[in-house]
Every structure is written in structure tokens, then in C-alpha cells.
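All protein chains of the complex are present and in place, except for one that has been dropped.
Right, subunit A next:
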Amino acid sequence: MDVVIIGAGVVGAATAYYAARSGLSVAVVDRGPVAGGTTGAGEGNLLVSDKEAGPELDLALLSAGLWRELAAVLPQEIEYEAKGGLVVAPDEASLAALRTFADGQREAGVEAVEAGAGELRDLEPHLAPGPVGAFLYPQDAQVQPAQAAARLLAASGASVHLGQEVTEILTGPAGVRGVRTPGGALLAPAVVNAAGTWGGRIAELAGVTLPVLPRRGFVLVTEPLPQLVRHKVYAADYISDVASGSAALQSSAVVEGTPAGPVLIGATRERVGFDRSLSVEALRRLATQAAALFPVLARARVLRTYHGFRPYLPDHLPAIGPDPRIPGLLHACGHEGAGIGLAPATGVLIAAALAGAQPPLSPAPFRPDRFAEDPR
């Protein structure tokens, strides 16, 4: 075995896929099932539209291309849809802010097309009147996240150990030697921490700190409806919510149809630890905002809701790469609400680090040891 990956979410699965393709022998271990944590609680957003120019956008653009390649080789059950995103500006001030935002993104390689109020009816026939304009982002796409993780993992050919919680990171004089689980030890000279929101605990097991925190989010699922919503549609204030460091409840509806018929309405953000209790206030706000964007949804029934915990790092960037504090330990976690989208690029960066190959972009901004001094 060349590498053990902790975490069978989409990041672990993509890392397994690209590591195996580079010729490595891979094992994936998870305390639960495939996509049992944050991956299974996501919407499957593959977004460039909500990211300002910078390292995360570069990662998202690399990933957007990789997802297009993956969609051609993975089974259609991953429900890849290159539907595009539509960011709606409720007033002139937010439209002006969007223009500035989009200018920066274009320099980084994002396609962003301004649409006037008159064009919105053609782009989204059921959108409420009122927005003064919008930006269309053709590179935004969507997958069914649990299917995407499962199909990536299957395609990797990795040996998969589910229901096995890692209880110890095994180390020796040369660094990491593997992991211990109740089912036995899995030995390898490299261990990847792809434990998502629980990545901080894995780091702790290895004796290092990685300040991953949970940021809770709710999603509403409507009854199956005829196609009403064509793009991923959200209001401009979503972007500031994503970038915010506030612990308080924030909500700005992202509305999208799915191939199966239900409309998904995400997503709230709040820092309340691992509290799984239902927040009626969060659901009320999502429903209100979705119906404000698409009045037709006011008459749709919500069938269910689900929620999960985004892995949040203080600077909103993931931790990707070798941990210089422990040779052989690598991190691939902390992607917050963008993990589905950023998974393939993360996998490629980790595979390059494992193989000693040149990565397609600089991993320096994602250094896992950037937060704190090593306590030892």
C-alpha cells in the first residue's frame, strides 16, 4: 500500500482516483459510509461564480475543467449538469458591485456575461420581476454529490474500508507508517487527512493542530415540479455571506432544479458547533427568500429538509498538501461549502505531492501549517 486516505467523501474519493491514476496503490478508510458526512449533505455545487479572484478561484477553475473530463468517463448517475449560474442583482448598487467582482474574475479566466433586466425573462421565465440585472456564469455546474463520490471511489479501484474509525495515526522514526482501526492496521508511508469537517480531529490524532470548524447549513427539498428553474440562481448577497466570518445565522437562497424534479433551496450558514437540531428560523428564511426570487415556489410543497456541517477554516481556504510537521502526513480538508466543486483539483494536487510531480498550480496558499505554531 502506498497511501491511506482517511475519509470516503468526495475529496477522499477524488484523491483516491487521481492517486491511483498516477500508479499508486490506495486504501480509503471511513468511520461511516461513502458520502456519510458533509458530501451527502451538500447540493453538489460546482461554482466559480461565488469566488473572488484568488487562490480558491484558481482551484475552482482547475476543478471545473476536471469535472467536465470526469463527466465524460463516470456513469451518468453523477447527474453532471453544465447548467450555468445566474447571480441576480436586486438594485443598482449591488449590480455595480457585481460588475467589479466579475471584472476581477474575468482576469482569472472566468466567463461572466452581464444580462440586463429585459433578458432575465428569457433566461429564467419564472423569476420575479424587480432585479435590475444579473450575471450569467456558464462555467457553473452541478452534480449529485453522493453519487459523484461513490462513482469516483469505485472508478479509483482503491481498497475501501467502511465503518472503520481511525483511532491512531501510526508513526515511526521516518514519519507516518499508517493508521490503526478497530479492524486492524492499514500500513502505508503516506496518510491523507480527507476527513472534512472532522479533519481537525484527525490532525489532533497525529499530534498537530488544524483549526477546522463546522459551519451548519440547511437545504430545503420541494416536491417534484416541472422544470421551473434553469440555472443555479441566487441573489448577489450570497457572495458576501460565503465570505463572511460571522457566527450568526446568514441566509441567501440558492435555487436550482434537479433532473429528478425536486427544487433544492440552499443554504444557510451559521456557526453553532455540531448542533444537529432543526432551526425553524433558518428554514423559514430560506423558503421566504426562494419564493421572493421565484413566486411560483410559494405554492410548492417542501417535502423534506436536510443539513450538514461545512468544514470551515479561519481564512476560508482549504488545507491541501504535505504537513511539514509530520513527514508522510498530508491534508485535504477544510473546503467549507465548496468541497464538491474543489474535490478534483484537490485530488490532483495531493496526487502530485505524493508522486513528487509538478502540480498544475501552486499549492502554497493552501499550506496546512499556515495557521499556528507547532506547539511542540
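In this section, a contact is a pair of C-beta atoms (placed from the backbone, for glycine too) under 8 Å apart; a residue touches a chain by one contact, two chains touch by 3 or more; residues count from 1.
Quick note on the criterion: contacts and distances are computed from a predicted model.
Trainee: Determine which name in "Na(+)-translocating NADH-quinone reductase subunit E", "Proline dehydrogenase", "Tripartite ATP-independent transporter DctM subunit" or "Glutamyl-tRNA(Gln) amidotransferase subunit A" the UniProt entry assigns to the undisplayed chain of the complex.
Mentor: "Proline dehydrogenase"
Trainee: Which of these touches the unseen chain: A:1, A:108 or A:296?
Mentor: Answer from the full complex: A:296 touches the omitted chain.
Trainee: Among A:69, A:168, A:223 or A:275, which one touches the chain that has been omitted from the display?
Mentor: Counting the whole complex, the residue in contact with the absent chain is A:223.
Trainee: Who touches the missing chain here, A:106, A:121 or A:276?
Mentor: Answer from the full complex: A:121 touches the omitted chain.
Trainee: If the hidden chain were put back, which of A:65, A:245 or A:261 would touch it?
Mentor: The missing chain is touched by A:261.
Trainee: For the chain that got dropped from the picture, name the residues of subunit A it touches.
Mentor: Spelled out for subunit A, the touching residues are 121, 125-126, 129, 223-228, 260-261, 295-296, 301, 303.
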